[in-house]
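Up next is chain A:
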Amino acid sequence: MPGEDIVLRTEALQKSFGSLEVARSVSIELPRGARHALIGPNGAGKTTLINLITGQIRPDSGKIFLEGRDVTQMDVAGRVRHGVTRTFQINELFPNLTPLEAVTLAVCEREDLAGQFWRPLTAQKAAIDEAFDILTQLQLADVATRPTRTLSYGQKRLMEIALALATRPKVLLLDEPAAGVPKDESAMLFSVIAALPADMSVLFIEHDMSLVFKFSSQIVVLVGGGVLLQAEPDVVRRDPRVREVYLGQAGYV
Partner candidate 1 sequence: MTTVSQAATDPHSWLRGQSRWSYFEIAFWVIALLPFYFFPTYLTLASQIAITALFAISVDLVLGYAGIITLGHAMFFGLGAYAAGLITKAGWGEPLTGLVFAGAFAALIGFLTSFIIVRVRHLALIMITLGLGFLTLELANAMSWLTGGADGLRGVDVWPIFGWFEFDLWGYTAYSYSLIVLFLGVVAARRIVHSAFGLSLRGVRENLTRMPAIGSPYRFHLQKIYTISAALAGVAGALLTQTTETVSLETLSFQRSADIVVMLILGGTGRLYGGIIGAIIFMVARDQLSGMNPQYWYFWIGLLLMAVILVMPNGILGGLSRLAGRRS
Partner candidate 2 sequence: MVKKIVVALAMGFGLAGGANAQETVKIGVIVPYSGPFADAGNQLDAGIELYIQQHGDEVAGKKIEIIRKDTGGPSPDVAKRLAQELVVRDGVDILAGFALTPEALGAADVATQAEKLMVVMNAATSVVTEMSPYIVRTSVTIPQVNYPFGKWAYESGVTQAYTLVADYGPGHDAEQSFARGFTEAGGEIIGADNTPVANPDFSAYVQRVRGADPEAVYIFIPGGAQPAAIGKALAERGLTPPDTKIFGQGELTHPEALESMGENALGIITTFHYTLERDDPLNNEFVEAYREANDGRSPDLFSIGGYDGMHLIYEALKETEGDTSGDALVEAAKGMSWDSPRGPMSIDPETRDVVQTVYIREVQEVDGVLQNVIIDEIPNVKDPLHGADE
Partner candidate 3 sequence: MVGNLVIVIFDGLAFGMLLFVLSVGLSVTLGLMNFVNLAHGAFAMLGGYLAIVAMRQLGLPFLAALPVAFLGAALISVLFERALFRRLYRADALNQVLFTIGLVFVAAASAAYLFGTGQQPIQLPGYLQGVVEIGGMRFGVYRMFLIVVALAITVLLVLGLDYTRFGAQVRASVDNQRAAQGLGLNVDTIFAVTFAVGSGLAGLGGALAIEMVGLDPSFGFHYLVYVLIVVSVGGLGSIAGSFVAAVVLGVCDVAGKYFVPEIGSFLIYLLLVGILFVRPQGLFGKR
């Protein structure tokens, strides 16, 4: 696909913990509007790759480009501000804030309003409206004013996405968004993901292959910290190596 608009690109990312190589020369590309899935057996380095892209950990070598700009040295918050946001596999929410407060907070941080200590929160009308819109969009409006800790598990997973959306990401990295969610609910969760703005690039980790094949436009297969293959679902499905190292074990297809 020549001339494609690449939003995120990694270049030979390398990372080891001691003698363990967790990222081995990882180079991937994410075009604008992509719906890419990241798969691989346990310990393949999927979450590590997300951590590297978002800056939770620094690569030993290699570079990360966002819209052509080198962001390798940027910290987590800086990358979020430039448009790279993630969600967490294990909920990282604000248990005693309400969803309304939490998402408003994220919007305020994005708009640099969160340092204003003299204006009442209620005066940030635009931010509150936007937060409520996001919650409505994710069907969380009904529980917007209950403390997050009292939400159902599925609702908490949605909150992960709501918080990420509030940062208006160009690239959204979803670390097993449906982890732990019952099968029927996880389909609903992915329909939400599918409905995300068309110009947003999404990379998601998911174990359920039916969901992966249904919602992804391309699949990145990670094995032992290195990229085995990046291709369309159909290609991946037929690839014997993938079948062997991953799909075969899992018993899918």
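On how the list was made: all candidates are chains of the complex that A comes from, given by their letters.
Some notes on this structure:
Definition applied: a contact is a pair of C-beta atoms (placed from the backbone, for glycine too) under 8 Å apart; a residue touches a chain by one contact, two chains touch by 3 or more; residues count from 1.
Model, not experiment: these values are computed from the prediction.
Note on chain A: across 1, 2 or 3, the candidate touching it in the complex is 1; the others do not touch it there. Only residues 54, 75-77, 80-81, 85-86, 88, 92-97, 100-102, 104-106, 108-110, 113-122, 124-125, 127-129, 131-132, 141-147, 163-164, 166-167 of chain A touch candidate 1 when the two sit together in their complex.
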